[in-house]
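Every protein chain of the complex appears in place save one, which is left out.
Labels A and B are assigned to the chains in the order they are written; within every chain, residues are numbered from 1.
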Amino acid sequence: MSVAAVTTGLGKPKSSEATPAADRRRIRTAFAFLAPSLVGVVLFLVIPVILVIILSLTQWNLLTPLKWVGFSNYANIFKYDAFGHSLLVTAYYVVLNIPIQTVVALGLALLLNNKLRGSAFVRIVAVLPFLATPVAMSVVWTWFFDPTNGIVNQLLGHIGIAGPAWLSDAATAMPIVAFANIWQYAGYNMLFFLAGLQAIPPSMYEAASLDGAGKLSQFRRITLPLLRPALLFVLVTGVIGSFQVFDTAFVLTNGGPGNATTVANLNIYNTAFQGFRIGEASAMSVILFLVILVVTVLQFTYFNRRTTYEMV
Amino acid sequence: MASVTTVAPTAATKSASKSGKTSVPGRGLRLTGYYLILLIIVIVFITPYLFSLFAAFKPLGDILGQSPARPPTSPTWANFRQIFTQDDFGRYLANTLLVTVILTIGQVTFSMMGAYAFAKMEFPGRDALFWMYLATLMVPNVVTLVPLYVMFAKAGLLNTYWAILLPYTLGVPQAVFLMRQNFMTIPKEVMEAARLDGCSESRILWRIVVPISKPIIITATLLAFVFGWNNFLWPLIVTNSNSLNVLSVGTANLNSNFADQWNLVLAASLVALIPMVILFAIFQKYIVRSISLTGINR
Partner (left out) sequence: MKGRLRGRALARAVVASVALVLLAGCADWGVNTGGSGGKVTLTYALWDAHEQIGYQASIAEFEKLHPDIQVNIENIPYNSYEQKITAEYITNQAPDLFWVNTPWLGTFVKDGILTNLAPKIKASHIDMSQYYPQLVTMHSRNGAIYGLPKDWDTIALYYNKAYFKKIGLTIPANLSWNTDGTGSFVTFLKQATTDTSGHNALSPQFNPGHVATYALGTYNDPQSGWGDYVAELGGKVIPYPYASTTSLDTPAFKQGLSFLTSTLTNDHVIAPGSETGPNANGNNLLTLFTEGQIAMWQAGDWNTTALKTAVKFPVGVAPLPIGPAGRVSIFNGLIDGLNSKTKYPKQAWELEQWLGSAKSEAILGSGGYVWPAIKSLDPLFQQYWAKQGIDMSAFLTEARGKVANFPVSSGMGAALLQIDNDLGPAWLGSASVSSAVNQAGKDGNYALKTGN
């Protein structure tokens, strides 16, 4: 399974109509364009990642000298740190989060992509949650979901329903975490769809409607295919981000009740910075990375199989 | 009204764009439905903010002992006064602004250049490099902060603005990916025509790609700004003098295991929020604006 093979959506290299000298110049230019971000990515991301892979084979608490332990961290994280459980919890979160978040974001974008009076205001309002800091949000969620004095249960109480203890009930805690995240990021993802919608020439709709295509068929035949790059971005970054969810779970439940919302990244955080078991936390990071990589490659493969001519 | 050429395939917009020409029966009803939906959206998204707004003007006792839905009985500026006089939020605000502006300009410019190379240029190893960029997004950054921190310490850069800025200013994979996706939708004939006319690649980028890609570039700019503005963990780790504090760190300092000062936290969060809201209010119209202004549909 070659990585390059699944990366279509990039044009096929073409060698015609170019002299070797022009080719060399073009390659030089390309690397000149790439240079600053490449330096940044290599220095501040790739090198630390390689170091983390090395650390995953060691025992280290930041202070003692590194001790080589081979692959034993990879066994210990499943045996002692319930990392398998964390992965399952994370997968559950991703499944709850991604479809709803994507549909809500797309819906918001379609609804607000116009110049009607008021929609500009609503666009700002929808993005507000993305601007919030986690520390402020923690108190806000308490106002809503506290079992006794929370607004949700007080409202339910008015209509005679005794609401559950949302965050300390294993059945509702994770859906609430997912809800909070959807609330926070729906407007953010809406931005990408809005930007994507701008790239669709209105002439295409005009042509289609002259051909007598209905709105639904215009949506299916024009909007969705042309939104595919934006959709791919939202899905890929959304899945990557969801597998690494941390803030919301940390702030709302800190992993509880029991370990029902101890997502992988929270486990990694606790292992690294409460237990100071950097080696184990690194091993967890490597495994989570591999999981995300597989899912991302699958996403790209799927999108490429369905790539149509519009995608370059 | 003729300028309304942005057409999204929703019932409401369709009817609106036709409004100049014909009068569709039931249009009023549809508009009412549309605004009803907008109202629900606004309530869902704004209520928590309304409550935090109330709280920022209440003393701590009222925050703890009153329903958050209740507007402050006697609004007070005391919380704001306290964070700006007893604490040093003026300084934190200035630090945050400085760091965020530089970070944003660098990140957007360099990521855009990278994105253009990935989307519209050909060079050996392109796909592999792009996957390398993407792959770095997939590694949880909690643990990578450890080696990164040690690297900055070895370089003698801890406790400087450089430390806060550098990792995010040379371009980040997310922004590269975002803009690459968008640049790919530009028909390749546009570039080829320009190349045949003898345009250099940087001229193509700045004169052709940038003008027609404003929505995505502004989106990337806003995202970089928000990220820089709210970034917490890294600035916290690499600085250790309160004179280098950014807003997020200053705000986190207001709570402790002994006592939470939610009145101050929410006032500080409001102070942090306002510049971003203003920025969004100004720039959101560039994200959604008529495509006919871009010149792509000649």
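Here, a residue touches a chain if its C-beta (ideal position, glycine included) is under 8 Å from a C-beta of that chain, and two chains touch if they have at least 3 such contacts.
Since we're looking at a predicted model, the values are computed, not measured.
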Task: Which residue of B:V249, B:L266 or B:V288 touches the chain not shown here - done: B:V249
Task: Residue of A:G84, A:P99, A:G118 or A:G258 in touch with the missing chain, whole complex considered - done: A:G258
Open item on the list: In the whole complex, not just what's shown, which of B:L31, B:V44 or B:L236 touches the removed chain?
Closed with: B:L236
- [ ] Please pick, from B:V42, B:A78 or B:L158, the residue that touches the omitted chain in the full complex.
- [x] B:L158
- [ ] Could you list which residues of chain A touch the chain missing from the display?
- [x] 61-64, 80, 142, 146-149, 165, 167-170, 173, 252-259, 261-262, 270, 273-277
Open item on the list: What does the interface between chain B and the hidden chain look like in terms of residue numbers?
Closed with: 59-61, 64-65, 86-87, 91, 94-95, 97-98, 101-102, 149-150, 153, 156-162, 233, 236-237, 240-244, 249, 252-261, 264, 282, 285-286
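Following the convention adopted for this analysis, only the chains that are shown with their structure count from here on.
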Task: List of chain A residues in touch with chain B within their complex - done: 3-4, 7, 9-11, 13-14, 26-27, 29-31, 33-34, 36-41, 43-49, 51-52, 55, 62, 108, 110-116, 118-137, 139-140, 143-144, 149, 151, 183, 187-188, 191-192, 194-203, 205, 215, 218-219, 222-223, 226, 229-230, 232-233, 236-237, 240, 243-244, 246, 264-265, 268-269, 272-273, 278, 281-282, 284-285, 288-289, 292-293, 296, 310-312
Open item on the list: Please output the residues of chain B touching chain A within their complex, sorted ascending.
Closed with: 4-14, 16-17, 34-35, 37-38, 41-42, 44-46, 48-49, 51-52, 55, 67-69, 110-111, 113-114, 116-118, 121-124, 126-148, 151, 166-167, 169-174, 176-178, 181-182, 184-185, 188, 200-202, 205, 215-216, 219, 222-223, 226, 230, 232, 248, 251-252, 255, 260, 262, 265-266, 269, 272-273, 276-277, 280-281, 284-285, 287-292, 296-297
